[in-house]
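Left out: one protein chain. Kept in place: all the others.
Naming follows writing order (A, B and C), and every chain is counted from residue 1.
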Amino acid sequence: MTAPMTAPLLEVADLRVAFGDTEVVHGVSLTVTPGECVAIVGESGSGKSVTARALLGMAGRGSRAESSVLRIGGREFGGAGERVWRDIRGREVGLILQDALVSLDPLRPIGREIDDPLRIHERMSRPERRARVHDLLAAAGMPDPDFAARRRSGELSGGLRQRALIAAAIALDPPLLIADEPTTALDATVQARILELIAEIRTRGTGVLLISHDLAVVGRLADRILVMRAGEVVESGTAAEVLGSPREPYTRRLIAAVPSDVARGVRLTRSEPSPPTAAEPPATTTPRARVPNATHELPLLTLDHVSKTFAVPGGRFTAVDDVTLEVRRGETLGLVGESGSGKTTVARLALALTAPDTGEVTLDGAPWSRLDERARRPMRRRIGAIYQDALSSFDPRWNVEHILADAMGVGAPGHHSRTADHGVAGLLEQVGLETSVARRRPLTLSGGQRQRVAIARALAASPEILICDEPVSALDVTIQAQILDLLDDVQRDRGLALLFISHDLGVVRHMADRVAVMQAGRIVETGPADAVFAEPEHPYTARLVADAPRLSRT
Amino acid sequence: MSELELRQTTIDAEVAHAPALRRGRRPRLPRAGTFVAGAFVVFLLVATAFPGLLETHDPNQIAPSEAFESPSLAHWFGTDESGRDIYSRVVEGTGTSLLIGVTATFIGLALGLVLGVLAGFGGRVVDYGVNRLVEVLFAFPGLLLALLVIVVYGPGPVTATIAVGLSTAPGYARIIRGQFVAIRSSHYVEAARVLGHSRPRIIARHVLPNALIPIFVLATLGVGQAIVWAAALSYLGLGAQPPAPEWGAMLAAGRTYLSVAWWMTVFPGLMIVGTTISTTVLGRALARRGKGDA
Amino acid sequence: MWAVATLTFFAIRLIPGDPAQAILGGPGSQASQEALDQVRRDYGLDQPLIVQYVAMLGRLLTGDLGDSYALKVPVAELLGAQIGGTLLLAVLSLALSWVLALALSLVSTGRGRVATAVGEGVELTAAALPQFWLAAVLIAIFSTGLGWLPPVATGTPSGLVLPVVTLAIPLAGFLAQVMRESLLDAMSQPFVISARARGESALGIRLRHTIRHAALPGISLSGWALGWLLSGAVVVETIFAIPGLGRTLLQAVTLRDIPVVTGVVLLIALVYVVMTVLTDLAARIADPRLRQEAPR
Partner (left out) sequence: GCQAAEPEASGDPVEGGTLVYASGDAEPTCLDPHVGGNYPQALISAQFLESLVSRDATGEIIPWLAESWEPSDDRLAWEFTLREGIEFTDGTPLDAEAVKVNVEHLKDPATQSSTGYLALGKVEAVEVVSDTVARFVLSAPDSALLESLAQPWTAIQSPAGIARGMDANCQAPIGTGPFIVDEWVKQDHVTLVRNDDYASAPADAANTGPAYLEGIEWRFVPDSSTRYAALQGGQVDVIDNPQPDTIAAAQGDDAFTWLDAPRPGASNRIELNSGQAPFDDERVREAFIRAVEVNDGIESLFFGTAQRSYSPLSSREPLAYSDASLFETDLEAANALLDEAGWTARDSDGTRMKDGARLTLRFPVSTNQSIPAEQSLFEQVQATAKQAGFDVVISLLDLSSWYGALAVNEYEIVSAPYTKVGPDVLRILYHSDSIIPAPSGYFANLSQLDDPEVDALLTEAASTSDPAERAALYEQAQQLILGGYYLLPLYDQQNSFLLSADVKGARAMPTVSTPSFLDAWLIG
């Protein structure tokens, strides 16, 4: 580092970015000094990514970026041309893009991707570059770097891809690293490794601008935090200040929305007026009573030594291996496990969308997986489902009303009886949506609204149990909080049982009465949520719990 | 034939792009383009329904002494080898040409639909069987299929139409089956199953309607292609029979005189190209509407 | 293959016209009844259809395609002499249409509305050009007009230029449409942004990243495209007087020369199958995602 420690690496004042006529970033100012980690947090769409990209002069097609100051490494870049920008990209500033899984060209070996900045900016010979790529990958914590350099992104797991991206971003040792959501879509263990890596880079004197919607992540790394909302910085300060004594209500809400360590039944969205009805019990902020110990009762859904294998090139792959689970009436069973551990397959088995190879699924003590589809059909209404990707679970041609009426089993489109209208309105109300939503198509709704519609649809059939497969993974914290609260509400109102699947330990911990931990198709541990999280028995669980980022609340 | 399949990929890509489109990432065709395409189609429709309105001469009136006249005020598109007015013949031929295009597409589509539905819903064995059949038809050169039909049933617009229809059917069948399979395994069909809806209900309310939108768009694209196909048959002397003016036949006839009278092929050719482009442009606009924000 | 053979056999039998007459030089000839009977016996045409069919299958199994009715030479020999030229023509056209389509989509995509509209217009026009007309225009321009290229196959490379171009242009139109879509798709992918973030230039991105994505559908459609080209060869070989399968096929259909038609169709089916396998392989090599079906 040649620059004196005091001179900021990055200095931006009054940054404004507009797409066409709509301005999406309204006057953001920030500085990053060497070795410092500055974090931007905020809900989805608040303008974090646009801000980050504007710092490299690539806010996007059709964009206009203005600022009174935009200084990088002491050089002013306001209004610079593409050529000038190209010169510092990768050299002065490294950028790790938000979508790690798709930010590497699937057709090129990652070694070549990492090689790019070396080739573009440095006069290095081929062997020199190869050696450097090796070092970078090793530095990024890539096991077997030489082998990995020849892989393409599709052949690597999410965590390894993220490492490759980091390696590419730091290839020329840029003084400033911008990391946009570097750990989203990674499971807890991998996430922890990546964060460690960034922390290590920072200790080398590199300034880091970290962007995330996840306060728990930010809390672990950031020196200073900027909270963005709707394109503006609403609060900024040191990490301790912002997380410890937030001034703005928005910041408080953001912090509250983080579910980890929030006890079961405690609302995450306390500062908002409670959405559904005014007749809400006032005691929502206190933990509600646990479901009465119901062991004497017959479980509602059981999976009894269920296994499922898939044919894959070169043999069969066991996705679910001798799994035994039970979900009792009114309780929430949380199912956690890293990606690919077989959670979705369990959900599909429970929904009888696929048949188990061995073992049996029973519903309310009666055969379920063994039934003929024809015989099962009338009973299907007892068991509902919510998926991670709500949008693709709706017929793209149908509007919300149509979807819900269909789920209620009333009439064909165009034949909305009064009762149907009433039913649709009732459902919408129950999930906290305006009746005007009824006429819209899911495509035009926001993620949170879509997920509410999905819940309304699941409720329409008055099921006894809901299978929720990653219902909130695609949502940002605040919306996630609303949905989790909503699920909590309907569970209480209707006495629903939930099979709640997530890779996010915080979410499961908040939602579940009991947890089952899955690894490589097997259930490695089950038990009451508190117990499992407090004293994990299985080493795998212990690692998961240890790796999960926590928000240190005051 | 499988220009269609290519087109299908295009539509799918288009549809996949719908959200991107709304964000304006993808430049739309200028609206003017859609407008011109629409105007052209209107012209075609008028020419089909009331050719007399647009014609300046009797399309079959021969005048050997006026043969091979280049375009002029009297004969906008010039005259052909028998002194007939090419503009009027082009107008008169619209109906036949479009009829060939539309009917052939319809036949191909209908057959494709039957095969596609069988394959898509008929269970593993039927699917396998139909797939193999379609593969076989696919490997069968399209032109040979058309030639066989024509040789069996004699040439003429009807057989040419049937021939083109038959030879496009395997392509449609593959696409339609693909559509069905994709929709059948889509999340929303799964969601409907979870809700306990019956198979026929799911097919009727989800699969068919969703498959039909792109298929309809596809059909609008297939029309121009079918006309080009019929033109190839006319070149081999097996298309429309004289004196009925048909673009492909005019093109084939005019080819002989390319060096003497370029206008004999250029104008019918322009009509074919224009029809293909305008239906495609409209079809794409439709595809965006159908799957886009609507 | 069996199915193709069966279909061809029966389809051609539907054609009116007596194969025995075809053998005797067509219905215009005034062959005597004895000659007809003799030929029917020789070629087994007096047997019931099903017997003929089984006999044909039996011969096919031993790799014997039979003798041409009209030319009286073994079909395998006849086609063996023709396949090379046609395949060369088809493969060259395929390669050219890839290049044209890639160039067109690279040039016209992502360069604003006008370029896109022009690009799409060119593609659609190219795809809508009937080959017989295109060939005539090309000959008029490059042979008669400019005198650069011979209009007939002369056995030299220059003789192949026009036929290859004729076949390639419409195909390029189709391919370009598909390539444009995948190019657009690729250009909107985050990896493009991340490449830019490393300082890559717009040209570098096209050459090093998106072009591969655009080429993929070209590869996977090659099997189909080759089939299409073989169909197109019927017209092009006639116009440019190139000896090949297409002309053989056309002639055989008009002469009702069943063994030859069957042979050609089988051959084309075989090429199609081989090509499909090859393109699958090629696509797998080019696109590691296709090898990635197995879970990690």
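FYI, contacts are C-beta pairs under 8 Å (C-beta built on N, C-alpha and C of every residue); 3 or more make two chains touch, one makes a residue touch a chain.
For clarity, every value in this text was computed on a predicted model and none was experimentally measured.
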For the chain not shown, touching visible partners are B, C
Contacting the left-out chain: of C:139, C:184, C:197 or C:214, that is C:139
The one of C:57, C:81 or C:285 in touch with the missing chain is C:81
Considering the complete complex, of C:198, C:213 or C:256, the missing chain is touched by C:256
Among C:131, C:238 or C:279, contact with the omitted chain is made only by C:238
It is residues of subunit C that touch the chain not shown, namely 16-18, 21-22, 24-36, 38, 70-73, 78, 81-82, 136, 139-140, 143-144, 147, 150-154, 238-241, 243-244, 247-248, 251, 254-256
Residue list for subunit B contacting the dropped chain reads 60-62, 64-65, 67-68, 81-83, 151, 154-156, 236-238, 241-243, 253, 255-260
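Heads up, the rule we're going with is that only the chains that are shown with their structure count from here on.
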Cα centroid separation, subunit B vs subunit C, in Å, comes to 21
Chain centres from averaged Cα atoms put subunit A and subunit C apart, in whole Å, by 49
In whole angstrom, the CA-centroid distance of subunit A from subunit B equals 46
Residues of subunit A that touch at least two other chains are none
Residues in subunit B with touches to at least two other chains are numbered 25
Listed in rising order, subunit A residues that touch subunit B in their complex are 19-20, 61-62, 351, 353, 377-381, 383-385, 387, 389, 392-397, 406-407, 409, 412, 441, 443-444, 457, 461
Subunit A partner, complex, touching residues on subunit C are 189-191, 193-202, 204, 208-209, 212-213, 216, 286-289, 292-296
Counting only contacts in the complex, subunit B reaches subunit A at residues 18-19, 24-25, 186-188, 190-198, 205-206, 209-210, 213, 291, 293-294
